[in-house]
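Submitted below is the structure of interest, expressed as structure tokens.
For this depiction, one protein chain was excluded, whereas all remaining protein chains were kept in their positions.
Chain IDs A, B, C, D, E, F, G, H and I follow the sequence of writing; residue 1 opens each chain.
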Amino acid sequence: MLFHVRMDVNIPLDMDAAVAAEIKAREKAYSQGLQRSGKWRHIWRLAGEYANYSVFDVDSNQELHDILTELPLYPYMRISVQPLCRHPSSIREDDR
Amino acid sequence: MLFHVRMDVNIPLDMDAAVAAEIKAREKAYSQGLQRSGKWRHIWRLAGEYANYSVFDVDSNQELHDILTELPLYPYMRISVQPLCRHPSSIREDDR
Amino acid sequence: MLFHVRMDVNIPLDMDAAVAAEIKAREKAYSQGLQRSGKWRHIWRLAGEYANYSVFDVDSNQELHDILTELPLYPYMRISVQPLCRHPSSIREDDR
Amino acid sequence: MLFHVRMDVNIPLDMDAAVAAEIKAREKAYSQGLQRSGKWRHIWRLAGEYANYSVFDVDSNQELHDILTELPLYPYMRISVQPLCRHPSSIREDDR
Amino acid sequence: MLFHVRMDVNIPLDMDAAVAAEIKAREKAYSQGLQRSGKWRHIWRLAGEYANYSVFDVDSNQELHDILTELPLYPYMRISVQPLCRHPSSIREDDR
Amino acid sequence: MLFHVRMDVNIPLDMDAAVAAEIKAREKAYSQGLQRSGKWRHIWRLAGEYANYSVFDVDSNQELHDILTELPLYPYMRISVQPLCRHPSSIREDDR
Amino acid sequence: MLFHVRMDVNIPLDMDAAVAAEIKAREKAYSQGLQRSGKWRHIWRLAGEYANYSVFDVDSNQELHDILTELPLYPYMRISVQPLCRHPSSIREDDR
Amino acid sequence: MLFHVRMDVNIPLDMDAAVAAEIKAREKAYSQGLQRSGKWRHIWRLAGEYANYSVFDVDSNQELHDILTELPLYPYMRISVQPLCRHPSSIREDDR
Amino acid sequence: MLFHVRMDVNIPLDMDAAVAAEIKAREKAYSQGLQRSGKWRHIWRLAGEYANYSVFDVDSNQELHDILTELPLYPYMRISVQPLCRHPSSIREDDR
Partner (left out) sequence: MLFHVRMDVNIPLDMDAAVAAEIKAREKAYSQGLQRSGKWRHIWRLAGEYANYSVFDVDSNQELHDILTELPLYPYMRISVQPLCRHPSSIREDDR
């Protein structure tokens, strides 16, 4: 089941650079693990912004919530979620 | 080069049903042709709304504009466009 | 799986009264059938507005979309959808 | 008498973790007491957000206000309230 | 129990003048009856706008909803409702 | 001459509790003095929010401005003002 | 007593040109009469828009309301009103 | 050439009172100098708000920008600018 | 003197195609005349939208207003204007 998620990241300007780097490294590893498992189907950067559009493929709203709230950058994010369906004009069965 | 597009469709309530059906059939054929060519990479329905999120893979802003304005439903759509980049955390080279 | 849905109804002022009454009667029957089946868990009127907050319990985003777009009043509605999870402070297991 | 309430929680990033944990524990106990008494009829988490939709069943606007302003997390919340009525299509008398 | 209500009136420009006058006359009589009964505590015009702020004193959300939806101008109004409480600094017991 | 005023109070989370209590006590005394003089005709709490709707009866815009800017909580408030008139449907001459 | 007013005019596209011209001529005469009497202190066009900012000098909210609602173009206007005071830095006594 | 400017002032709550007083004194002197020169044609306080509407009469956009950015309170202001024209209904040639 | 203008075009869906074509032809000729004269410095289409961003170089607000309101498509446009200055980092003197 697919969900469209927009994440806007807003790290405080006075966060220690080493701390920020460590959180971002954990974020990247966490994201890539979920991408490899197929849960995090797509992630794109919005040009010019510290933000992404992502598509998740999960079994339930609860699973989506757990994945998002465990993001290392979650405390610094504003998140909006939109449930998706396969589009009737889609030629692909798995963009369900 | 990828672009995120949201399309909200608003067909007038008094449009003749046969006319509407004909336009939607042309829209579907047009969309599927572009999906098969690889230009229209993804299309998802927003649950509960007559709207979609799409991702296009085009060579230029101009090509995107031409594709969108030739949509049979274009006169009834509100469209917003967001240029995308490959995300540095993506594990896939082609989600560029 | 639960979803919070807000529906705002906007029937054209010039719709024939008998036509409107017939659509509303079908809407009520359709809604009550889904309530009896357990799919439409709650429906409340917003005081002073022609609008409702509802909670649906469905198996997927697609099932929610199908239920909503088959509403007899759907062409006259503006709809917004929010996926829900069981709250960690809830004392009830079935408000999942 | 029912009220729909949305609560968005925004705990300062620099709050001491032990202090935050203690406030959240009191919040949970307070909420569960009100749920058991029947005053707090429903509480759901919004997927991906530190926010909830709740439905309260109280005797007056004043009782609702008192309950909300005594929430341990109240100083960190943005709250919006919407009075509800039983929907004429509801099949349940007690969703009044 | 008090509620703050804002009503914005938007009568279609092409409504027959005699029809409009008749609806407004019924609106006035209906409003004044409710004012005399004490249910409609206050009504003020917003300077320069076809809109009012009103304060209602009713027994329940349902009674407020019934009063508002029976307004002769209701089909032409946009309404927003805000439940009120007696303010702790108020010197008057009956502004409850 | 009547004015509708909405005041939203936002005291900094780190203000010393004794300081806050002292400011609120002065605010209450100031408000009650103006209520007794008839300048501050109504004050209601918005259920669930640290905000009020008030109605002032003053001789001029300037008098309203002076009253508002001398509120002890003024530095912590967001204020919006709307001039009112007696409504043509009002049954009361003094809700002018 | 001064008020700042913004008026946005939106004449229906299908209004008969002669009717529109007649309404505009009456609007101009009405406005100029009020300017000559000193009630309508200033009127400026917003560059590029069919809208104006005006400053009125009236004795009461009610007088302002009466002036505005008698504008020949009033049925086609969206209006917003802001009460003004003399600014403490003003060098002119009569910009009160 | 006239410009309509809205300035909203937001001085930090923790600014030293003497510093604030000194900045405001410089602001007042600066404003009054420009009023005397005819560049700053009008300034009005918005009732209840720490904000003003002003009208400037300058030779160019650049001159307006220079005047505004040299305001002693500029770092604490949110500013919006609207170019004006003489209104065709104005009876005054110099409200150009 | 430069101005940034956004124009959104919204031609009624039921306008006769020949009428629309004639208006658009006049619009194009009018725009190109102003581009050749140097008044209309830039015009760009927003990808996917029936809208443009333009930059005008005019002697006054009034000249800008006259140019815009004489656009053949003006009755179908929503327009917003922003006065510009030469940027202190610009390497070009004539982007004044």
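Going forward, contacts are C-beta pairs under 8 Å (C-beta built on N, C-alpha and C of every residue); 3 or more make two chains touch, one makes a residue touch a chain.
Please read these numbers as outputs of a predicted model, since none were measured by experiment.
Residue positions on chain H in contact with the hidden chain: 3, 5, 12, 61-62, 64-65, 68-69, 75-76, 79-81, in rising order. Residues of chain A that touch the chain left out of the display are 13, 45-50. Touch with the hidden chain on the side of chain I covers residues 2, 4, 27-28, 31-32, 35-36, 42-48, 52-53, 55, 82-92, 95.
The rule is simple: only the chains that are shown with their structure count from here on.
Looking at the partners of chain D and chain H together, the chains they share are F. Annotation: H-I is the more contact-rich of the chain pairs H-I and F-H, by number of C-beta pairs in contact. Where chain C touches chain D, the two copies mostly use the same residue numbers: shared numbers make up over half of all numbers in play. Averaging C-alpha coordinates per chain places the centre of chain B 40 Å away from that of chain D. The distance from the centre of chain A to the centre of chain B, each centre being the mean of the chain's C-alpha atoms, comes to 22 Å. Across the assembly, chain C contributes 2-3, 45-48, 61-62, 64-65, 81-86 as residues in contact with two or more other chains.
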